[in-house]
Every structure is written in structure tokens, then in C-alpha cells.
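Only one protein chain is missing; all other protein chains are in place.
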């Protein structure tokens, strides 16, 4: 008996809980040579803005202990061109989640409006880690009131599944999560990258042209797992857990912590077939432990920890 | 010509910028068999509270990718017994920095008052990552106003060097740093551990009895380095940088980012002689690059990055 | 006094599919029951050193016996003769050998590791020693001849009866205690140790148990490896142990 791997995010049903993390999978085509993308629960594409963005000057990435720092600077072709690329994914019959970025609430709204009529787009993942120009560049995701206002507004312009992607660089991620939920988000995804830096001791200058970058990979997994645990204690909407997931056991830990689905980012870079491998691995785990469905293990560690 | 390795923290002069991080070096005696503790710039002892504390139930530690989570729970013999242990360090003629912990501003004040007359104690490192019972357990270190009030009060009761140890689990560490500076802190040390979690996928429960723990080790270095960079841009008092430092190059990076001194925590566990090795390594680096003193490289990456 | 030293691998053998015996050359001292922290990699992943008991020691030569439990021991097992590993030790409190009574030594599975050196020391001290060697099945009873050679009398038991008596080693121990009193030394799974301690108490025998805990520093500095002691405080397995008098750590 093969276990039921389907999970729901808002009105959306995913064939399995595993998807790539935004920005680590381009617009999908790059990994198509390695496996059938229909093996994914969803395809999450690169952060997309209204206008094309060049992104940051190189050096954009640097390896760190069990992770990497990136400062891509949201390079993307703009929503119009992105739409064309997204259309190419239709044959995979797999929900496409578009990561939406901007520097004002207008920006976000325009990206969504430009995609609203596109049937290939199943959901939006609102990246609130972007600097908010109206608020002097402080990230949207750091103030519950700002997040609530933004999401309320976006909720009005779309019927599609609205996912809010939370930044971990905050004192109280639960407050942000609750703000997003009450503003009408269908789901949350966390975590985005931790702001970090690398310095070249010999050249005596920061490695990244942008000075700081976002840390991800196995190094951040414990922080991500903690935040998923805390947030899923405090909200009723489903959570997509991510941050360092690189193998089946990692994914299981996020599900046990309370995540309904998981996303895999940096691990794609070291193993291009990690997503389907983890999806298959979860199914095996469920069989081995005699669970009928993946939903049975969502948040299970919370119960056992109360014993 | 051997370079000048001395650095100043408040009125305190250290023979070199390398010290162990609190909680990773007990009360000093544990590492005395491995080398002469007089090779250290300072000796930083375990977090000390007014009353003895049993600490958390085991499991207290778990290894993570390039780091570890700990949930010791401030186990310590209380300030009276700690004082006896600290006295044993007098023969090393090395400044002893006592890490001070508590759950109310009274607690902190009493620990300091109990040590004020003790000549072996050169400075206090106020650990504001502890939960504040008056504020319903939210950590002191998350609110600039609370931090300012606490430090103002402690400043009144001591002439000794007062160091404030910042928590990285905040949205804006610069605001906390500035609050501590304006309240009269002589120096800052950062970062404390990032709150994280580990789950056993097979046992299906959190690994740590305390559920969450503090992440440290190489995994957190990029976050620590970024915070040291940001804080040293915004304050004039010296900063003790820490977070993942495990070798000479790591220490150099923190100095280049703006730290006046560095502390080494988890790396002591994998290399008990790491502190003197890094101190010697920094001296070699200075020689190799023809610097006369360690102070010359403090913040040097900020200049080169402006070129 | 513990120290940090590079030791060269001079022997590295598979004594069973699951278990390796590693002999290292270098000037380090050790008492039976003490352990060392072994560096399994220069990478930061895995991050910590691995605690392994002193399986045997003679001047200039340290031997470890370890089970392939996961990544760290697997990395260690890949190291070849001629390579060197960083070792921190000797660490912790060993087995007190003082007692006047004959000795009974009880091993459960890989818990036998530190007891080899203990047996050799008891034999050298001219003690009469009975060795109870238990495991889940035959495959886990490694180095049987070597252990047997060090004991005055030698008893084997496996849970599945695949070798020696079928059943728990503690049942056999009970029978033995009916006849004579002895000082008891045990290392193995905690349930076994508790059972041994209970028997020992029942027959007024001194009992020493060697325990395990997740460790970070191994030298008493991090307070990560504590276990509750019977006097209501926490004790550090790495410096207060790993060998404890049973009554210190197991309540009746």
C-alpha cells in the first residue's frame, strides 16, 4: 500500500510535499534535463518583479561552512518575460508558484495583476524580505503592521493561493506570521535567508560586491526548524518549511515540526536530483513506519514532546 | 620586530585580543592542563547567577552541520561559589571577565555587587539573552529601552569594565547596541547563540529536553561577522567579536570587520588549544603583512570596501 | 593530565562487520575506564570529536575498539595505517581497582570495549576475575578468545541464544552472586547497567558502572554531558565519570 503523499495549501492540492525553493531553480528549465519535473509537488520560480532587474554586481556567491551566502539582487527578466517562461512549464501539469518581489506594495500588486489571468500560475509566494523603499529600505517582513497591510491589499487582487514568505531576520517571527494569517494569507513559507557576510582575510575586503548576502544551506537548518516549530504552534494555515533541507531525514524533521510541505534550495546545487530523491524518501519513510499518509506525521514531534 | 598585540576594552588592557567565549571554558581550570592560561588575552567564565542553578535536564547538546545546539540552562554554582573558583585564576595575572546572568535587573545587580570587591574580577559581561521574568520571559536583549534601563542601573554599581553581550535573535541589533552604548557600556560582545532546534526523525521528538537550544560554531560565522560589521559602523565603543571562530583566518576576518578583540567558543571543544594557536596565528599574520600592531587591522575591511 | 596529541595509526582491523580495533602510537597515559576524544575529520561537518574508551593501553600504544554507529565512526574507519588522528586524553575517571574481593566484570555488547584493559589490569593485580559477556547475538560478541584469556572464569550469553547461554547476562550474574560476594564492574546498555546495579545492591557488592552521554568538550567545560545523580544534582559524565559508583547515579 503506497502512502498518500498529497498535501493541501489553500485550494491547492500538491501530489507530494516537496518543491524547490525560489531562486534555486531558475524558471524550472535548468533542472528539466535531470528528471521529469512532474515528480515535484510544485515548481517555485525565481523572485519576479514588475520591471526587469539586472541584479547585483559579482561576486554574488561565496561558500561558507555547510552553506553559502548569496547576493543575487533579484536579477529577473521582469514579469512580462517571466510569464513566457512560466508558460513553458504547463506541460508538466504541476502547480507553479511564482515568488513575487518588489520595493513598494504597488510593485507586488502589479506583478500579481500581470499574472492573474495566466492559468499556469497556481499560487503566489510573496517575498517580504525585500527592502521597502517607502519605509526607508527596511524590509517589509520586519513589521507586522506593514505585512498585514501588504497582504490585505494583495488578497483583494487575487483568488489564487497566496503564500507569504517570512524573513528569519526578526525578533518575533510569530507576530509576523500571525499578521500574515489574519490579513488573509492561505499559507506561509519559511525561512528566507539569514543576513550574513564573508570577508577575505588575505585581500582584506568583503567577498561579496554587495557586502552582505543571504545565508542558506545545512548551516541554517536548526534556526529554520525552530521557526517552523514556533510558527506552526501559533497559526492554523499550512506552512512550507525550508532552510538547509538536503536529504530525506531533513525533510522529515520539518514535517514532524509542523510543516505541511517542504522546499529545497541550496541542496539543488550540490545534488540536482535532490527534490525527487527526497519525495521518494519520504514515501519510503512513511511505509517503513506504517503511516497511511504524509499528513499523519505533520507536527507529530509536538505530540511526542508533550508526553 | 614582533607586532604589538595589546588591545583596550574600557580601562582594561589585554595582552592579546583572543579570549574564550563564556560557557565554553568553565571557570578556566578545565583548560589549564592544555596550556598556560596566561597566553590568553582574558579569561571569560561561565554565566553566573545570584543563586546556584541546576540547569536544564539532559539531553543538553546536539551536533548540527558545522556547529552544535546547546541548552545548558545556565547551570552554575551561584556567585558565592563562583567567586572562589575565580580566585583560583589570580596566579595567571590575566584579566577575568565574569559573564553575568539573571532573570530580573535585581539579579544582575546582585551578582555584580557580590563580585565588586573581588580584585581578580576585571570586567563583567552582561548576558542580556536571558529571559526577563518581569517582561514575561521575553529576552532582555530584544528591547532597546529595557537594555538601556538595565545597563544604566548596572553602570551605577560598578567602576569595572562593563561589557554588554548582545543577542543575535533580533530584527535590529544596531539599535540594541546603541542603547547599550548610550547607557554607559564600555564595550559590546556579540554574538550570543542563535535560537535553534533539532528533531530526531526516527524517535520523532525534539533532541533537546529543552526543545530549543542555542546554535553556535562555524555555521553561524557569516551572521556573526555581518552583525559585528553593522554594529561597529554604528558605535564608538570596542566590540568583542565571536561566532564560529575556529582558526586564525576566522579571527582575522572579525578584526577586519571591526572587532577589537575576539572570543572563541565551540571551537575549544574540537581543539582545546585553539585560543593560544589563534593568538600566535594573528601575530604571524601581522608580521607577514608588515603591520606594527593588531589595532591597525581593526575595521580595515571597511576602508578597502569603500575604495 | 589530559593533552592533545597526534597519534599514528599502526593497526586498524575489522574484528567483526560492525566493529573495528584501532591501535595508535604515541606518548599518552591511560587508566582502565578512561576515554579519549578522537578527531574523525578536519572538516567542520561532522563538527565534534568522538569519545571512545581506552580498550587497551601500554606505554607508547593506545588501542580503541569501536562500533560503526554513524558518520563519525564511519569516517574514522576509513583511515589507514600510517595516517594520524588527533586525540585528546586521557579523560575522565577510570575504574577503582582497590577492592579486596574477587572481581566480576560484566560486558554488554560494545560495552566490552573498556573492560579489556580493566581485565588485563585486574589479572596483573593477581585478582580472581569472572567475566560475563553478553550481547544480543553471536555477531556482537567480538574478541571472545582475547577476553576469555584474561578472565579466571568466563561466561557468555546472547539474547537469541546464538552463542553461549540464551538470555540476559544479568540472570547468570545473579546465580554467581548467590555463591560469593565480589566487586562488580559493568559497561553496556543502561538497562543492563541498572539491572546489574540492582543485583549488586541486593548482595551488598560494590558496583562500578561506565556510562555514556552526548559530549562536546569532554573536559568538563561545557556542562553538556550531565546526568542526574542520586544526590539531586547533575554530574558530568566526562570528568565525574564515565565510571561511577552505581549508587551515585542509579537510585534503588
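A, B and C label the chains in the order they appear, each numbered from 1.
Operating definition for what follows: a residue touches a chain if its C-beta (ideal position, glycine included) is under 8 Å from a C-beta of that chain, and two chains touch if they have at least 3 such contacts.
Note that the structure is predicted; figures quoted are calculated from it, not measured.
A.B. asks: Using the touch definition given at the top, which of the shown chains does the missing chain touch?
C.D. replies: Visible chains that the missing one touches: A, B, C.
A.B. asks: Using the touch definition up top, pick the residue from A:158, A:271 or A:304 that touches the left-out chain.
C.D. replies: From the options A:158, A:271 or A:304, the contact with the absent chain belongs to A:271.
A.B. asks: Given the contact definition stated above, which residue among A:24, A:82 or A:240 touches the chain not shown here?
C.D. replies: Spelled out, the listed residue whose C-beta touches the missing chain is A:24.
A.B. asks: From the listed residues A:63, A:116 or A:233, report the one that touches the chain absent from this view.
C.D. replies: Checking the options A:63, A:116 or A:233, the one contacting the hidden chain is A:63.
A.B. asks: Check the options B:49, B:65 or B:178 and report the residue that touches the missing chain.
C.D. replies: Of these options, the touching residue for the absent chain is B:65.
A.B. asks: In terms of residues, what is the contact footprint of the unshown chain on chain C?
C.D. replies: 41, 43-46
A.B. asks: When the complex is taken as a whole, what residues of chain B touch the one chain not shown?
C.D. replies: 65-66, 218
A.B. asks: Across the whole complex, list the residues on chain A that are touched by the chain not included here.
C.D. replies: On the chain A side, contact with the omitted chain comes from 23-26, 30-31, 33-34, 46, 54-55, 57-68, 70, 72, 75, 217-219, 246, 266, 268-273.
Convention: only the chains that are shown with their structure count from here on.
A.B. asks: Can you figure out the chain closest to the middle, judged by Cα centres?
C.D. replies: B
A.B. asks: In angstrom, rounded to a whole number, how far apart do the mean CA points of chain A and chain B lie?
C.D. replies: 33
A.B. asks: For chain A and chain C, let me know how many angstrom lie between their CA-based centres, rounded off.
C.D. replies: Averaging C-alpha atoms per chain gives centres 47 Å apart.
A.B. asks: Quick check: what residues of chain B touch more than one other chain, meaning two or more?
C.D. replies: 64-67, 217-219
A.B. asks: Note the residues in chain C that touch 2 or more other chains, in rising order.
C.D. replies: Chain C, residues with two or more chain partners: 44-45.
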